[in-house]
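Every protein chain of the complex appears in place save one, which is left out.
Naming follows writing order (A, B and C), and every chain is counted from residue 1.
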Amino acid sequence: MGFLQYLINGISIGSVYAIIALGYTMVYGIAKMLNFAHGDVIMVGAYMSFCVTNYLGLPAVVGILVAMVVCTVLGIIIEGLAYKPLRGASSLAVLITAIGVSYFLQNAAQLIWGSAPKNFTSIVTFAPIKLFGGQLTITGEVIITILASVVIMVALTLFTGKTRMGKAMRAVSEDRAAAQLMGINVNQTISMTFAIGSALAAIAGVLLCSTVPTLQPTTGSMPGIRAFTAAVFGGIGSIPGAMLGGILLGIIETMTKAYLSTQFSDAIVFLVLIVVLLVKPAGLMGKVVQEKV
Amino acid sequence: MNKIKQYFKTHSYNIATYGIVIIAYVVMQYLSNADMLSRSVNGYLVPICAYIVLAVSLNLVVGISGELSLGHAGFMGVGAFAGIVTAACLQGVVDSDFGRLMAALLVGGVVAGIAGVIVGVPVLRLRGDYLAIVTLAFGEILKNIIGNLYIGKDETGIRVALSQAELHLGAGGKVILSGALGATGVQKLSTFFAGFLLILFTLFVVLNLINSKEGRAIKAVRDNRIAAESVGINVTAFRMKAFVVSAFLAGMAGALYGLNYSAVSASKFGFNTSIDILVFVVLGGMGNILGSVISATVLYVLPEAMRGLADYRMILYAVVLILVMLFTWSPKVKEIMSVVTAKLGGIFKKKEVGTNE
Amino acid sequence: MKKLFALLMAALMVVTMFAGCGSAETPATDAAGGEAPATDAAPTAGTIKIGSSGPLTNDYAVYGKAVEYGLTLAFEEINALGGLQFELRVEDDEADAEMAVNAYNTLMDWGMQIMAGPTTSGSAAAAAAECAADGVFMLTPSASDAAVITAGDNVFQICFTDPNQGVGSADFISSHNLATKVGVIYDSSNPYSVGIYTKFMEQAAVVGLEVVAEEAFTADNKADLSTQVTKCQEAGCDLVFLPIYAAEAAQVLTCADKIDYNPAFFGCDGLDGILATEGFDPALAEGVMLLTPFDASSSDPQTQEFVANYTAKFGLEPNQFAADAYDVAYAIYQACTAAGVTADMSAEEICETMIAQFTSMSFDGLTGDGMTWAADGAVSKLPMAVKIENGVYVGVE
Partner (left out) sequence: MNEYSRKMLKVPTYNLLREQDMGKLPVLDVRNLGIDFGGLTAVDSFNITIGPTEISGLIGPNGAGKTTIFNLLTGVYQPTRGSVLINGIDTKGMPTHKVNKLGIARTFQNIRLFSEMTALDNVKVGMHNEIKCSFVSSLLHLPSYHKAEKAANEKAMELLDFMGLADVANVKAGSLPYGVQRRLEIVRALATNPSIILLDEPAAGMNPSETMELMHQIRRIRDTFHIAIFLIEHDMNLVMNVCEAIAVVNYGRIIAKGTPEEIRQNPAVIEAYLGKEDGE
C-alpha cells in the first residue's frame, strides 16, 4: 500500500510540475527564451486568487478568473517592456532580463503582501477518495490538477495544431524570418504566446498552492526551477514532453524520498536527470535536430 | 605595418585590462593604508576580487567557449570548502598566514578542477539549454552533498562523515565543516593583496589562453563546430579544456572567498549565486574580459550603495538591472548608439571595433 | 566598446561615491550613496547607536522583519520613557554570511555601539567573529546555533540554543510518556533545524526514545512534504517531532490531515506563529505541542500590551522572533541603565560593561522571567511547553 500511496503523492506533485512546465515549454518553444520569471508570475497568480477569495470573500472560480486576467495582463506588460526591446539580441541577454523581472516581481510582492507566509485555502472542496478501507488516499487536489494538466495539454496541442494563431506560433517557432516573410506578425504572435503562458501560470499558481499551501513571495521560484527541469527532462518545446517530464520528475522525487534518502533526494533526482539526458540528449520526447552540413 | 598595428591592437586591450586592474589596486590599497576608506568599502575589496575571478572564469565558458553554464557557484563552493579544510589542516604546520592562504587557493583550485573534469565528461556531450540544465543540476548536487558533509580534524587525521554523530572525533578534535551550518570559526586569511594577485593570475591565464592556439580553437568551436571539426579540432577536448580551466579558477576564487569570512555555508553556492555571476558576465559583454572585471565590481557595489533605500533596495536593483540590460543589448539602442558614435567618430579619430569583443 | 564605455561610466560613478565616503573623516552616515540614517535625519547628540541585521528580503524575510519590528517597537517605547536614548538601524543581510559582514561593516561605519542581531545563525556566526575582533557587544535575538556564541566572550544569545531545545524536547517527550515510536521531519539545509535534530537524536538514545523515522527535506524541495509524512505513517509513529519553522509545519499538518494520519505533533520555538499565519485553519493544529518561550495569547499584561501595540503598529500579530527582539532591546536598556552607559562611550568600553552586566544581572522579559547568562553567552531560561487547544496555547506541565 505504501508504494501506491507514494506513487499518488508523486503524481500529485508531478502534475503540479507538469502544469508549470507546460507554460515554460510553450514560451520556450515559440519565443526561444528561458523565461525564469515564469515561476514568479505563478506566485502573483496565487496571491491574486488568495486576495479575491480571502479578502473579498468571492468564490474560488472568481479567484481563478481574476488571477488569469491579472497574470495575462502582467505577462503582456512584462513581454512588451522587458523582452520585446531585446528581440534579435542574444538569448542570454533576454535570460538575464528575465532574472531581473523575477527579482522585481518577488520584491514587489513582498512590498505589497508582506513577507509573512500565508496559508492558501485549497480551491478543491470535495472530499478525498479513500480506497482499501482508508489505507490509500487520493485527494481532490490530485484529481483536479491531473485533469487540469491533461485538459491544458490537449487544448494547447489542438490550439497549436488547428487554429490560425496556433499555426502562426508554430511557424514563428520553426523559422522566425521565414514566418515574417509569410506575413505573420512575429511580435504579435510572441506577445500572444506570453499572454497564454501567463494565463496558464495563474492556473498553475492556484493549483500549486492548493497542493502546497504555503504562499510567500518566493513560492514560485523553486517549483519554477523544478518545472523548468521537468520541461527539459521531457524535451523542451514539446507539449506532451512537458507533461510527461513533470509527472515523471514528481514520481522520481517521491520514490527517491520514499526508498532511497530524504537527505540526498535533491542530489539523486538531479543525477537521474543527468543520466536520462546523457542517454537521450534532447529529453524524453524532444527531437534531436541534426545540424545540416 | 599592418601586422605591427594589429599586434599592438590586440595587446592594447590586454595592456588596458592589466593596467586598469593594477591602477585600481594601487589606488584602493593607498586609500586603505591611508585610512581613507570606510569600513564597508574595505570589506568589499576581497569579495570583489573573488567575484571578478569568478566572472572572468565563467566568461571563459560562456563568452569564449559559448556554453551556458548555470552551476559555476558549485565549483566556487567546492573550492571554498577545500580551501577552508586545507587551511585548517595546515594550521601549526605552515606558520605564515600567506603561505597557508596560497596553499588553500591551490588546493581549492585543484579540487574544483577535478570536479570540473568529473562534471565535464558527461556535461560536454550535451549542447545548448540541455548543457545549461545539466550544469544547474550538478551545481545543486554539489550543494546538496556539501550541505550534508561533516569534516573534522583530530590527532588521527581528517575525518569525513555524513552526520555529526558519525564523525567520532577523538579528544581535542575540531569540527571544520558542519553540514548545513557550514564552516564556522574559520580563520580569516584572505587579504586584498592576495585577491589582487589572484586576479592578475586569472587574467594572465585567461588572456594568454584566449590569444593562443588553444583559445583560437575554443573560439572556432563556438563559432562553427562543424567547420572546426573539419580542420582537425577535437571539439570535446577543447570545450573540456575551457571548462576545467574555468572550474579551476572558480575554485581558487572560492577558496579566497571562503577564507574571507569566519562562517561560510553551503547554501551560498547554489543557483542564485551562479546566476549572479552570470549576470556579471552578460552585462560585461560575452568574451569581454575587461567588461567582466568592471561589471563584477559595479554590480557588487551597487546593491550595497543602495542600502539607504531600505525596503526598496532590491526592487530598485531589479529595475536597474533590467534597464541596463535593455540599454546595453537592445538592437534599437545599439542602432542609436552607433549613429552617435559615428558622429563622434567624425570628431575624434575613427575607431575600429576591437577583435576581442 | 560602447558597452564597456557605459560600464566605465557607471564604475566612475561608484568610485566617486567611494571618494565621498573616504573624504568624510567621520564614519559616513549620509555619504554612502546618499544614505539617510534609519530614524531621525539629524541624530540627536547622546543617542546610543544600536545596529541589527537580518533577512529583510527573500525566503526568510518574515523572521528578519519580525526582529526589525520588535526592536523598533521596543526602542520607541524606551526612548519615550525619556531616559537613555537609542537610535536603531537594521540592515538587510539576506540570511547570508557575506551579506551579514557587509551589513555589519555598514553599521560600523554608521557608528554602531551595540549589535542587537543578526537574526539567523549563519549570518550571526560571521558577524559574531567580527564583533569579537572589534570588541563590540553582540546580543542576538534569534540566532540559536551553539556555534554562534563560541566566537567570543562578548557574544550573547537571548534565545535557547538549538542543542538545549533538542535535549529539552527529548526529555519532555520521554518524561511525559508521549510516544512509543517517534518520527522526525527536519530541514537538512537549515542549521537551526539540523542543530535541534542532532541533539534530539543523541538525547533520544539516552532517555530511550525509539525513533523509527528520520525524514529530511531541503529548502529546494520543501514544496512537497507528503512523502515524509506518509513515511512516518508507514513507520507507525505515534508522535512526529517537528524541529522546523511554522510555514513548513503547516504543510506537514495539512498533509497529515489529508491522509487521515493523526499522531501527536511536537515542535520547538520555530513553530510559534503557526496560528497567526493568515489563512491557516487552527483546527489543523489542534493538539500540537511545542516548546516556546513566548505565547501571544497569554494573559500576562506585559505580553498583552506588547501584542496590542505591535499589532496596531505593524498590522500583524507578533511571533516569537519579534518577542525575542523586543526582549533584546529591553535587556540592553536594563544593562545600559544599570551600568550607567552613556552615548559618548566607545563600543569597546560599552562592551566591557555590558559583559559584566549580562553575566551578573537577571532579566524579566516576554520570553521568560529571571533570565541569566553564563559567561559563554548562553541564556538560562525555562522552556515552556504548550499545547494548542481551540486555537490558543495552553500550558502543559
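As a convention for this text, a contact is a pair of C-beta atoms (placed from the backbone, for glycine too) under 8 Å apart; a residue touches a chain by one contact, two chains touch by 3 or more.
Model, not experiment: these values are computed from the prediction.
**Student:** Thinking of the whole complex, not just what is shown, which of B:Ile176, B:Ala217 or B:Ala305 touches the missing chain?
**Tutor:** Residue touching the absent chain, from the options given: B:Ala217.
**Student:** Where the complex has a chain not shown, which of B:Val27, B:Ala227, B:Leu323 or B:Val340 is the residue touching it?
**Tutor:** B:Ala227
**Student:** From the listed residues B:Val94, B:Leu169 or B:Leu209, report the one that touches the chain absent from this view.
**Tutor:** B:Leu209
**Student:** Identify the residues of subunit B touching the omitted chain, counting contacts across the whole complex.
**Tutor:** On the subunit B side, contact with the omitted chain comes from 2-3, 6, 205, 208-209, 212-217, 219-220, 222-224, 226-235, 241, 355.
Following the convention adopted for this analysis, only the chains that are shown with their structure count from here on.
**Student:** Pick one for the touching-chains graph, please: line, ring, star, complete, other.
**Tutor:** Graph shape, chains as nodes and touching pairs as edges: complete.
**Student:** Find the two chains joined by the most C-beta pairs in contact, please.
**Tutor:** B-C
**Student:** Rounded to the nearest whole Å, what is the centre-to-centre distance of subunit A and subunit C, using the mean of the C-alpha atoms as each centre?
**Tutor:** Comparing mean C-alpha positions, subunit C is 34 Å from subunit A.
**Student:** Give me the residue numbers in subunit A that touch at least two other chains, ranges are fine.
**Tutor:** Correct list: 107, 263, 266.
**Student:** Give the residues of subunit B that touch two or more other chains, as numbers and ranges in rising order.
**Tutor:** 140, 144, 148, 283, 311, 314
**Student:** Name, in rising order, each residue of subunit B that touches subunit A in their complex.
**Tutor:** Touching subunit A from subunit B are residues 62, 68, 122-123, 125-127, 129-130, 132-134, 136-138, 140-141, 143-145, 148, 162, 225-226, 271, 275, 278-279, 282-283, 286, 311-312, 314-315, 317-319, 321-322, 325-326, 329-333.
**Student:** For the complex, give me every residue of subunit A touching subunit C.
**Tutor:** Residues in contact with subunit C: 2, 5-6, 9-10, 12-13, 16, 50, 54, 106-107, 110, 114-121, 128, 130, 134, 137, 139, 208, 211-218, 222-223, 226, 250, 253-254, 257-258, 262-263, 265-266, 269.
**Student:** In the complex formed with subunit C, which residues of subunit B make contact?
**Tutor:** That would be residues 31, 36-44, 47, 140, 144, 147-148, 163-165, 178-182, 184-185, 188, 257, 261-268, 270, 283-285, 288, 290-291, 294-295, 297-298, 301-302, 304-308, 310-311, 313-314, 324, 327-328, 334, 337-338, 341, 351, 353-354, 357 of subunit B.
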